[in-house]
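What you see is the complex with one protein chain gone and the rest in place.
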Amino acid sequence: MASTQEPQDKRRRVDADAVVASDPDSLITSADPEHPANLIPSLCAKFWTLGWVTGTGGGCSIRDDDLVYIAPSGVQKELMKNTDIYVLSLSAQQDPTFRQRTYLRSPPCYKPSQCTPLFLAAFTRRGAGCCIHTHSQWAVLVTLLLEQQQQQGSGSGSGRNVFEINNIEQIKGFGKGPSKQGNLGYHDTLRIPVIENTPHEEDLTEYLEAAMEEFPDTYAVLVRRHGVYVWGDNVHKAKTQCESLDYLFQLAVEMRKLGIPWVSDIPRIAPDRS
Amino acid sequence: MASTQEPQDKRRRVDADAVVASDPDSLITSADPEHPANLIPSLCAKFWTLGWVTGTGGGCSIRDDDLVYIAPSGVQKELMKNTDIYVLSLSAQQDPTFRQRTYLRSPPCYKPSQCTPLFLAAFTRRGAGCCIHTHSQWAVLVTLLLEQQQQQGSGSGSGRNVFEINNIEQIKGFGKGPSKQGNLGYHDTLRIPVIENTPHEEDLTEYLEAAMEEFPDTYAVLVRRHGVYVWGDNVHKAKTQCESLDYLFQLAVEMRKLGIPWVSDIPRIAPDRS
Amino acid sequence: MASTQEPQDKRRRVDADAVVASDPDSLITSADPEHPANLIPSLCAKFWTLGWVTGTGGGCSIRDDDLVYIAPSGVQKELMKNTDIYVLSLSAQQDPTFRQRTYLRSPPCYKPSQCTPLFLAAFTRRGAGCCIHTHSQWAVLVTLLLEQQQQQGSGSGSGRNVFEINNIEQIKGFGKGPSKQGNLGYHDTLRIPVIENTPHEEDLTEYLEAAMEEFPDTYAVLVRRHGVYVWGDNVHKAKTQCESLDYLFQLAVEMRKLGIPWVSDIPRIAPDRS
Partner (left out) sequence: MASTQEPQDKRRRVDADAVVASDPDSLITSADPEHPANLIPSLCAKFWTLGWVTGTGGGCSIRDDDLVYIAPSGVQKELMKNTDIYVLSLSAQQDPTFRQRTYLRSPPCYKPSQCTPLFLAAFTRRGAGCCIHTHSQWAVLVTLLLEQQQQQGSGSGSGRNVFEINNIEQIKGFGKGPSKQGNLGYHDTLRIPVIENTPHEEDLTEYLEAAMEEFPDTYAVLVRRHGVYVWGDNVHKAKTQCESLDYLFQLAVEMRKLGIPWVSDIPRIAPDRS
């Protein structure tokens, strides 16, 4: 789950090539619970209890140097096993001669996830080590409230395509951005772009990538009436950022029910020394 | 959990007859966690944590070729054991000379579930492999909101007897229909018929069957002020469709609280190639 | 957990007397998970996850013939052990010469629960086999809504001192009454009396007993701004009635938020043959 490319990287790719020719299942076989092929199932089981991956929706992908591990399509997330995991080479996907996606290792049943190109976007464009996609109802409701706000002409801030919240402690759970040190401060405004949903999940890729470009510091993109993609430099950061964001989405929905605005201008009682 | 009838079917029935004469408990005894008599208890325990089968309400039935496994009436669903399961022969139930329901295997205590004829309707009329009945509060609230909407004369769409929602990603968790390929699309409108409740659950059967006829593509029927019946070709599909539907019911209730309509006409930004 | 007094009863009392003189801990020591001293901790742990016994609130008592098992005061309900349980003789409590409550077995630390006389009321006046007391927020909110309704002069039905709901399937989870056969029907109105809270829980006893007299068929009494007492002939019935009631309380709060009345007059589409 390194976020930088080390020389060891090259050796791994060579190993991977050899593995494909001989025993692809060795890519997903390990006694280490922190191995991506073990970690994805245990994370997804946890996400299921949180209501993030209901009815086979949502998913999770981990990158370990050049190797990308992805949950398959249509699996019950709380029942997933390491043997259900797809593995592919990130560098191979970026090869200009690349035509069709090939997997170093595929599960015997199941189909590849339509989320794959969106996960890859987080890995290639942001150097992320993990990307989580949830169908959390709080995420969906936030996008609906932004849409409603615009229709009613009562929106403040950046309109229907950005979720904004500030002056909530949990905002400090997010990094300032890939090229910046440290996390957001309490008084900072967290901004999460919203893209419109498309009939086919893979068609979201260009919009997700455009949002990444427009919001170079974001670690997440909301998809209207669908859910959210959240990533991080490693599994720890992706997972805790995803939790913090879901907390904020739920809080925002409750705030709306109670008539409390998401963005406020409150006085500072102590200096922000960060 | 096969959805088609294979030659093997006939052999099973013969086996079943022999079994009844000798050791009916062999029908519910297996070390395989995927055996229906083991799967129903583990599914029901999960459903209990979701609030679907509170206070012995709701239930679950699995069909394995000609054999139908059913949870009994009045059992605490999170405590159920394989020895609590009823087993009957589906073909015997359809026999024109059939008068009274007989069970190949019955638990020592408990009574047969009043849901039995409703589960059988899903098996005989739709070839389902599994049928789930929940008392989910979200399902009940949706039927109450449809009723309220009609009383207030503010209903849109097909009125009090159909729940309709569209433009939500989770809709893609449903098949288009038993005779069709693939799943609903994001822009499609999911339609779930609602039937009125009756004092005796088994009296719902004729209304459930009528709803199945009127809505040949549906995999679920809501029962007003009661809950929902959801089925699928196999356990996986019944369970994930039930989860997706419950997600949509909960979302719909929250949408109503926030003044967001269930059905909308939003612009398409990408072609639906399905 | 028998609901009738058998000859065996007398023998038990004698046993109990002998036990007190020798080894009181034998009363709470058993390898059987269904033994009351094991069952109360496992039930309370489950109730904790349901939010019924938060912060040491609430409790549970089981009667096995003449022996009454009670959770102590001030214990973290999800951590309770069989050694925390009090045991007393029901008949001794009813003895006219009885002055001060004595326990056949007491835990080394902890104090007796203030709920004790309320549990005993369910056992002596209704012959209950189990009584559950929850601080469920849904129960509290229902009593607050009844109070609010009266203050606003908008109440329908029997006013602030009775919770009434009908035409909801889950109502069938309740017995018609101790002297009646079978359960309530779908169209029946469930009525749960509400008593006012007192500073000391044991002072509730006379009001609880008065409510039992006024509502001879009820299996539960709500306590305003406090919670609910629910009982049943045995553990199974007390627990499933408590679950069903909590379901109805939660549903009622959601119905109120959505402007749906608790009591309605809906047409019957099928005969009630019960």
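In this document, chain identifiers A, B and C correspond to the written order of the chains, with residue numbering beginning at 1 in each.
Everything below uses one rule, namely that a residue touches a chain if its C-beta (ideal position, glycine included) is under 8 Å from a C-beta of that chain, and two chains touch if they have at least 3 such contacts.
This structure is a prediction, so every number in the text was calculated from the model and none was measured.
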Chains in view touching the one left out: A, C
Touch with the omitted chain, as defined above, among C:27, C:122, C:145 or C:230: C:145
From C:124, C:198, C:234 or C:264, residue that would touch the chain that is not displayed: C:198
Option from A:63, A:77, A:126 or A:239 whose C-beta touches the chain left out: A:239
Hidden partner interface residues of chain A, rising order: 167-170, 173, 185-187, 236, 239-241, 243-244, 246-247, 250-251, 254-255, 257-260, 266, 268-274
Missing-partner contacts on chain C, residue numbers: 51, 54-57, 74, 76, 135, 137, 140-141, 144-145, 148, 196-200, 203, 207, 223, 225-227, 253, 256-257
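Methods note: only the chains that are shown with their structure count from here on.
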Chain contact graph, described as a line, ring, star, complete graph or other shape: line
Equivalent-chain rotation between chain C and chain A, CA atoms, steps of 5 degrees: 180
Centre-to-centre distance between chain B and chain A (centres being mean Cα positions), rounded to whole Å: 33
Length of the line joining the C-alpha centres of chain A and chain C, rounded to whole Å: 47
Junction residues of chain A - those touching two or more other chains: none
